[in-house]
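Missing here is one protein chain; the remaining ones are kept as they sit in the complex.
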Amino acid sequence: MTDLILEMKSISKQFPGVQALQDVDFSIRKGEIHALVGQNGAGKSTLLKILSGVYHKDSGKVTLNGKELRRWTPQQMIDWGVSFIYQELNLVQSLSVAQNIYIGREPKNPMGLIDWNTMRARAEEALARIGVSELDVNTHVNQLTVAKQQLVAIARVLDMNPTVLILDEPTSRLGLEDAERLFTILRNMQEKGLSIIYVTHRLSNIYRLSDRITVLRDGKLIITSDTDKLPAGELVKHMVGQEVVDLSYGSKKELDQMLLQVNGLFGSGVNGFDLKLHASEVVGLLGAVGAGKTETVRLLFGIDERSEGVIQIGDTVLENHTPTRAISAGMALCPEDRKYQGLLLDNSISENVTLAGLEKFALWALFPNRKKEKSTVLELVNRLRIATPEITTHSRSLSGGNQQKVVLAKWLCTDSKVFLFDEPTIGVDVQGKAEIYQLLHELADQGAGVLFVTSDIEEGLQVCDRVLVMYKGQIVAKLDPRESNKEEASLYAMGGSPDELH
Amino acid sequence: MNFTKEFVQKYTVFIILIVLFVIFSIASPTFMQVDNLMNLLVQSTILGIVGFGLVMIMIAGEIDLAFAGVIPFEGAIFATLLTNGRPFWVAALSTLAIGLLVSYVISLLVTRLKLVSFVSTIAMMFLLQGIWYAYTGGKNIYLEDYFNRDIVFGLVGAVPRVVILFAVIFIILYFLTEQTPFGLRLRIVGEDPESARTMGLNPIVYKTAGFLIGGAIFAIGAFLSTARMSGALATAGANMLMPVMTAAFVGQTVLGMSRPNIPGVLLAALLLGMINNAFVLLRLPFWSVPIAEGLILIIAIYLTNINKRDVVQISM
Partner (left out) sequence: MTEHVISAESSPRKKLRLEGSTLNIAAGLLVFSAVFVFFSIKAPGFFTRINLIKNLLMPACIAAVISLGMTIVMNSGGVDLSISSIAGLAGLTSAAVSVVFDVGFFPMLVAALLIGALIGALNGALVAYGGISPFVVTLSVVFLAQGLQYLIALGAVSGTYLMLPREITRLGSQPYFVIGISALCVLFLYILMDRTVYGRYMRAVGTNIEAARFSGIRVRFFYWLSFVICGVYCAVGGILLTFSEGMSRVGSGESFLLDAFLLPILGNTIFGKFSVEGTVFGALFMYMIINGLFILGTPPEYIRIIKGGLLLAIILVSGIQKIRSGDEA
């Protein structure tokens, strides 16, 4: 194909203990929009990091504009016309739109001072080129909505005339109108010859924009196909694979007493969430990255403020609550960022475990009884099988799985009844995962209610008694793992509907 | 209603400046006389210039408290060299060289060893104060006729030379920080080093530049301070620490910019100078000056809500 701008052939990359990419081919033609699709951990971000120069490939060939590339730095790749726009946008918030567009390329007057008028004029042109005319280039970026900020980021990148543009999940924080506008801009640029690599979990994006689709799974290339030759049902099948989900953990349950009731929850990233969590059940909250799962959990626990909604735990209605209130009402959270939100890394395991329930071990709620502490911690460490020689070891030195167990142990020292787990098995090995699943079910068996949040569809179906799928901040499906399957759940998570499966 | 409240919040300190100016003019007839105003300017000069140096470093996202140790030390070196018969330019260059050396060391500690600038420069300050004390025995070094004070404090027309110097430095720094690519990039490196890196700017280069420029300006401040007192005084450094920091911090908010900036420091220095000046004229009680300065600092920072941006990190 002579109009191939970029070709990556047989790319392989290994990290300690995991083959992130194996013999992956990926190419992009001039003027095409190419969707790069796959579940979390499939290898998409590794591939792109190799392209951008942050990682080095172990083997394989990369050709840009016909020239083979050996080693390059991120700045070089940008200079060669391959630009990236990430979800974080990387704009300087306190500067104006015009300034952001021209940082590093500021127009100067003969005396070496910045020519503000030229900068403003050119910034307006840059915005006009992508069809944006209502933005005042003097506005500070921090006063713009995320959608507008994204437009500024795009204008900046496009003003440098790249040949290839890579976008990572750009519509995850956009509303319908803004997403539409983005699509128009992208199609215009495509007509002018720009090639676009588009990473997304949303079916609508894939089918409306892309010319070709590449699916990765477990580090391997599964298929590259023209979009119109690959219906959604088949796409999802390629993404999730054919293996049967092992449903050994969850089971159909008789619903017991209600522990947590949520009605009409609205907040940042959440557009209407309801939940009835009963004792002894494990409910899964599934969805792709950006679906609103973590945002929901944060609202439930009181970390973020909700704009609307009623949260009731047991008999207590929680009004604009803080985590402290939520905890005393019986809620527990194992947060998404277990290292920096769940643990005090430079403190011992023992100190971490007793942190939330310290007053229970203390004489007059003031003086911790060290003997009682120690025996309780030891008991928990054994029960949860936390692998450590001493309970005085700093939690920093534990493996991911063991760290997660420490966080769980912390809550076992309190009187929690409702457990929220946000992505508990990320970065945990197979054995550790199995142990965590087992622990969750023990909790449920003892009467607790568990909300299990994950973006791994298979894991969700495997572990939970019933499953809620979220998309764009709302629940789009309620599934019974025994009657559903990976494809159906993934389809919902990507914004599709059941008829697309057949 | 909203507009007015926001406007007031942003420009509170500026308003205070104006209000005080008016009050002082009314309360004391000598305040508005040219002589007195010139005197006020001169008093604010050293504070302002050293403040400029500190602000250059703050723009780069760091802080430097060592100036309270460097400046007396530089003054002592300068005075000693002069009184030992060395030519003026030797003394001046040596002072500058020492200042740049100290700044360079600090920049290495901060950019290469990733030490927190707050604590390292405090340590540097104590260390330099100690070195100074050992060098001078805690005594003043007088210049007497080794140095003609008029070079600096003599008049050109009605204006003392030092005020002209102040104005010149101000203009240069203003253009540098607000109107050049370098200034814009320095600001970005200070506010958002991550984005700076993504945009191709190297934070190490810019921070080092900030420290060096600051160091050079501190040297000028040392020279002026010595010249003014016709000698390197023992109290030069300690007296400077709090006022200069206040000027730098209050300067962030005076013009509603919520970030370290040069024109703000100019106004803040004038404000502080004015308060000291009026205290003498109006024979205000001794204790009211520091209280006024403390209140202004706290009001400035609180009302303009820049408390979120913590220039100084405490973590060791």
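Order of writing sets the labels: A and B. Residues in every chain begin at 1.
Criterion: contacts are C-beta pairs under 8 Å (C-beta built on N, C-alpha and C of every residue); 3 or more make two chains touch, one makes a residue touch a chain.
These numbers were taken from a predicted model, which means no experiment stands behind them.
Participant: Missing chain touches which shown chains?
Facilitator: A, B
Participant: Which one, A:I223, A:V310, A:L345 or A:I426, makes contact with the chain that was left out?
Facilitator: With A:I223, A:V310, A:L345 or A:I426 as choices, the missing chain is touched by A:L345.
Participant: Which is it among A:M160, A:A387 or A:I426 that touches the chain not included here?
Facilitator: Counting the whole complex, the residue in contact with the absent chain is A:A387.
Participant: Touch as defined at the start, partner being the missing chain; which of B:A60, B:I98 or B:L128 qualifies?
Facilitator: Answering carefully, the residue with contact to the hidden chain is B:L128.
Participant: What residue numbers in subunit B mark contact with the hidden partner chain?
Facilitator: Touch with the absent chain occurs at residues 69, 109, 113-115, 118-120, 122-131, 133-134, 137-138, 242, 245-246, 249, 285-295, 297-298, 301-302, 307-308, 310-312, 314-316.
Participant: Which subunit A residues touch the hidden chain?
Facilitator: Residues 301, 303, 323-324, 326-328, 333, 335, 340-347, 351, 355-356, 358-359, 362, 365-368, 374-375, 378, 381-382, 385, 387-392, 410, 431 of subunit A touch the chain absent from view.
Simple rule for what comes next: only the chains that are shown with their structure count from here on.
Participant: Which integer distance in Å separates the CA centroid of subunit A from that of subunit B?
Facilitator: The computed centroid separation for subunit A versus subunit B comes out at 46 Å.
Participant: Touching residues of subunit B toward subunit A in the complex: what are they?
Facilitator: 175, 179-181, 184-185, 187-188, 191-192, 194-196, 198-201, 258-259
Participant: Across the complex, what residues on subunit A touch subunit B?
Facilitator: Going through subunit A, the ones touching subunit B are 75, 78, 90-95, 99, 103-104, 106, 108, 112-114.
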